[in-house]
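In this view, the complex is presented without one of its protein chains, the others remaining in place.
Residue numbering begins at 1 within each chain, and the chains themselves are lettered A, B and C in the order written.
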Amino acid sequence: MYHIYCPHCAEYREEEEFHAAGQAHLPRPLDPDSCTDEEWGTYLFFRKNPRGIHHELWVHAAGCRKFFNMTRDTQTYEIKEVYKIGEKPSIVAES
Amino acid sequence: MSDNTTAQETVTPIKAAVMDQLPSAAIQGQSPLHHADLDSLAQQGPKTGGVHLREHKLLCHLTLRCNQGDEAQKAAVERVLGLALPLSPLTSVEKGDYSIRWLSPDEWLILAPGLEAFDIETKFRTEMPGHYSLVNSSGGSTVLELSGENAIDVLKRSVSVDLHASVFPIGKVVSTTFAKSTAILRRKGDHTFELIIRRSFADYIWLWLQDTSREFGLVIDA
Amino acid sequence: MQHYSGFGLLKHSFSHHENWQRTWRNPTPKKKYDVIIIGGGGHGLATAYYLAKEHGITNVAVIEKGYLGGGNTARNTTIVRSNYLWDEAAHLYEHAMKLWEGLSQDLNYNVMFSQRGVLNLGHTLQDMRDIERRVNANRLNGIDGEVLDPQQIKEIVPHMDCSQNTRYPVMGASWQPRGGVARHDAVAWGFARGADSYGVDLIQQTEVTDLIIEDGTITGVKTNRYGDIMADRVGSVVAGNSSVIAKMAGFELPLESHPLQALVSEPIKPILDTVVMSNHVHGYVSQSDKGDLVIGAGIDGYNGYGQRGSYQTIEHTVQAIVELFPIFSRVRMNRQWGGIVDTCPDACPIISKTPVKNLFFNCGWGTGGFKATPGSGNVFAASLAKGEMHPMAEPFSMFRFHNGALIDEHGAAGVAH
């Protein structure tokens, strides 16, 4: 069970207060109407789903209700960092 | 009222609808735990036990959303409430019957005497500049006070946050899961905690508190 | 292949069981195969078996990074049913069900397929509408099933709490008598033994480290133990690791890999003779022939390749089981574990060509993989043999996520299985 540091509440809380909301840094296309079906389908469904370093969106649902980003190793479950919406990760997968 | 609504059709529409939601004192409100009849439990129930429970009902609950970086807004809050907005996470301020709890970087919960909601809201609407929201949630929640030497034992069975005095000092406030519901939890004393719970979950939490405190003995305080 | 039978056992008992043949060889791979299957789980081994048996393609290698059947095949709760809502899924799973029904004899390996029936409970009015909808669809698709009321359920599961005093009383259930459970390891071993007997090379403890792709066409794979192995066609059947293989091929999939946890009780005497599943209270349970209660529930919400999940998921699952079966409160939980399930947005699999020529993917089974094993292998084998997708696989193309032709089984598979 994860122990997650909420960057807004500035302390660790138990996983039960949070839930994951999928891959981070997936901006909505600015002009959806000009997207092809393939482009839109890719935005909707296709994901990196990496084994290893992953950037994902979490929300402190039972706490401050704020969304934030997390860099996490999906193999070891190690949380490398959390950072606020709009910020960039400092740890990225080498590939 | 009718003038108010006809006014709505005129050129300068009001930004937000402020409403005095309270009837005359002749009409008695019913708190979320009305059906539990805590008052008679307080009279007939046990007088000693490790856990004491008291409901502070029918208070004024206001949820304020604004920009903690906006000096003008912070000043306005102080003018209205005589209290400075607590800016550091998980803190609260209290003066007399007025208190403010930090809920998130742009959200605070204000508690005040039950009859003052409309006055405070009106003051805010005249004093507060810029982008903000103020929502009356008085009917949606109630305040429970848990005290006694075993209060913390009941809480350790209900919430997963660390309640040790070294990390949960008096005045600290957290929004967290409470059993399978949620609550806003604040420490008021070494052995005294305050729970703010949602109306629709009140009966569940009441059952839960009875169950978890059974082994310590539950005393209802009037 | 040495024939298995009770008589064989007797015969071998006189020679102290010293002369049993190997179940499969342990070959060194050739330089080139007609077909390479990446992944030696149930689906991959079934694919190899049917390639050889039904299409005469025996120059096949199955490359497994661990040991055969060591992934989700070894980690699931072995439920088999075919009562899916939408035609495409129902036909695929029913195709699998028909193969299950003769599998032990076909493989001459007892996979202990036990058609003890599967109950899907309903606890709300909407549950019951969905159940009626699904059972009606099943009936018109030729799949067995009926809707039961609490009294009828009680007769099948006398020890379940069907009273009105529970938080979410049981209002009814769908019942598929032909559903049941099977011995998961035996399925992998049976297919492996069968494939091996046709000459398929099963290469264990060998990881595919990259794909060899020349101008958009795959020609082989790189491995950590045997270097490059070439092939005309490659099928990826690696479940939770599909996105990793896809990355090697240079594309993404509409998949997310989640931990799916399961647990077993200590072995107890027979107490539960069928499979009980509840989407609403979120848990399902059956009793293995060894006597363990085999229990599972929903996936963990985050992506995970760690083959373990979070404790609160176990907690909620056990609460659901104790709610349905208060008598199990004093029974003890022995072990828990986790698998890696690759979930699709529409809770249906991907059996598909890919942007890379001659590279085929079979993945996205989410929590519904085990029950489909023979059917999945069967249609994937046909597709690999012809280079064209089997008609039953057509609707499961990965490109449905572009044009929007999804097959939304969430209603039918909201909870694991």
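Note that contacts are C-beta pairs under 8 Å (C-beta built on N, C-alpha and C of every residue); 3 or more make two chains touch, one makes a residue touch a chain.
Heads up, the rule we're going with is that contacts and distances are computed from a predicted model.
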| item | value |
| --- | --- |
| Protein name as given in UniProt for the chain not displayed, "Sarcosine oxidase subunit alpha", "Ion-translocating oxidoreductase complex subunit C", "Membrane bound protein complex subunit mbxM" or "Branched-chain amino acid transport system ATP-binding protein" | "Sarcosine oxidase subunit alpha" |
| Which displayed chains the hidden chain touches across the whole complex | A, B, C |
| For chain B, the residues touching the chain missing from this view | 1-2, 4-5, 8-9, 13-17, 19-24, 26-32, 34-35, 58, 63, 65, 106, 131-141, 153, 156-157, 159-160, 162, 164, 167, 179-181, 198-204, 207-208, 211-212, 214-215 |
| For chain A, the residues touching the chain missing from this view | 1-3, 14, 21, 27-28, 31-33, 35, 37, 40-41, 43-44, 57, 59, 61, 65-67, 76-79, 85-86 |
| Residue numbers in chain C that touch the chain omitted from display | 4-6, 8-10, 12-13, 16-18, 20-26, 66-68, 70, 74, 87, 91, 102, 104-105, 108-115, 123-126, 128-137, 139-142, 146-147, 159, 165-168, 183, 185-186, 189-190, 204-205, 265-271, 281, 287, 289-291, 306-308, 310-311, 314-315, 318-319, 321-323, 326-337, 400, 402-406, 408, 410-411 |
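In the analysis below, only the chains that are shown with their structure count from here on.
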| item | value |
| --- | --- |
| Chain centre separation in whole Å, for chain C relative to chain A (CA means) | 29 |
| Mean-CA-position distance for chain C and chain B (Å) | 50 |
| Chain C, residues touching no fewer than two other chains | none |
| Residues of chain A whose C-beta touches two or more other chains | 16 |
| Sites on chain A touched by chain B in the complex | 8-11, 13-14, 16-17, 62-66 |
| Contact set on chain A toward chain C in their complex | 1-2, 15-16, 19-20, 22, 37-38, 41-42, 44-51, 54, 56, 72, 74-77 |
| Chain C - residues contacting chain A, complex | 241, 243-244, 247, 252-257, 301-306, 308, 310-312, 342, 345, 401-404 |
